[in-house]
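Report on the following structure.
With one protein chain removed, the remaining protein chains of the complex are shown where they sit.
So, chain A:
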């Protein structure tokens, strides 16, 4: 394995097209067979403010970004001021020299090129992309192919801008190698959406909320091809209840939101618990409380989603750390929801949802929704008592069955009851499903582990990218539970046996995973970050070294 890696930071104002620029660059390099990871940092603004995107490329698998930058592409001066210190000693600076501005780097007059061609102002990002490509020795044909594929609108103008900027940029200063593998790229949210689709999703109903909105956008854009009806209703309350209505009619449904929207859905979460309806909710966290910091990242809702809802009922919380896991766990989540007739929460965060990963999705390994169907014997009882608590399902429209779904405590037919014995019996039936879930999920495949070190690094969700890389680098034992409720106690205990020190890194202020591990009787050392930014590889490594010193 060689160790080639190359990070570029593109920065500018909101409205400069920085995100698109970063994505085009990432896809360009991905098509060269390099492994890429893209991190987007943007404020909650439409225009103005500072935006940047980091694209790290390497010839080995990567799932995280670095602090140190090889190439800084500045569409404004602020980018220079903010990020120049991250530039490696051999690093290059590329900036817009329009109007005679001069800095110690390579200036190309992008703005002037755009003006001369009377192209839209936004195409300055294409000019910057072309300069970066030229500087790193990427042939123009490769650049043009990416523009044609990923920028189908205003193709001619963009190609012309790219050509002019390419010519105006000095000769290559370094060569990017060709990588071996050409893999697809996915944002975490896209992968989660596809996972649910692969498992049999029929209806996606959601109210827009960053950072979950792109699931809605993606599924709406591809609704017909994917066979999914996509609805944006009046609010989150309607979204989740609509999904429950669909489930009661037999259609696998999902909703997605962030913490504040999930707060509105909690009433319906209890309904799902009581009525035993399958439901998959994606909760993509951002820093709270309340509106918090809407476009940044945090892992602070684990306690919330685990305990959300009045009353006691079983539920599942799954936390993916990259696109592949988002895909698998969304599929698994939908399928568990249907097997056990419980709500399942796919707990993501902005850093998984909106980062771009370069991975194969395990299409053939996903479970498809299946459920215990009523066999038509005798009279149908929606809440029939069974040993494992799972009652066979029938749906309205079946001439043999009368299906009664209810939010009230009920008997086996679904008729309201207030009888003390009946209340306890039905409560016990529901809780029995929790036992089955515990057994199904407390297994080796639900706790990712690597290495045998005596010091363990535990992370969850988006902690995976930086965590895995640092653990490998420092020879730590890497431990990442994919399921957080029911908490996989048995497996975690086994994975952490023989470990001298347990470090837990997460992006919240109180150590929500650390508390769960500590409850197993293990001493934990917490590495917390709660400034809305994810760990970079460099920062996590630094922080761990401080702790271990």
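By our rule, a contact is a pair of C-beta atoms (placed from the backbone, for glycine too) under 8 Å apart; a residue touches a chain by one contact, two chains touch by 3 or more; residues count from 1.
As a working rule, contacts and distances are computed from a predicted model.
The complex lacks one chain in this depiction; which UniProt name from "2-oxoacid:ferredoxin oxidoreductase subunit beta", "(GlcNAc)2 ABC transporter, permease component 1", "3-isopropylmalate dehydratase large subunit" or "Maleylpyruvate isomerase family mycothiol-dependent enzyme" does that chain carry?
Record says "2-oxoacid:ferredoxin oxidoreductase subunit beta".
Among A:81, A:235 or A:439, which residue is in touch with the absent chain?
A:235
Considering the whole complex, which of A:249, A:263, A:422 or A:474 touches the chain not shown?
Within the whole complex, the residue contacting the unshown chain is A:249.
Among the options A:100, A:399, A:420 or A:521, which residue touches the chain absent from this view?
Considering all chains, including the one not shown, the answer is A:399.
For the chain left off this view, which of A:142, A:160, A:267 or A:489 is in contact with it?
A:267
Tell me, which residues in chain A touch the chain that this view leaves out?
Where chain A meets the chain not shown: residues 31, 182, 184-186, 190, 194, 197-198, 202-203, 205, 222-231, 233-235, 237-239, 241-251, 253, 267-268, 271, 275, 361, 363, 379, 395-399, 401-408, 413-416.
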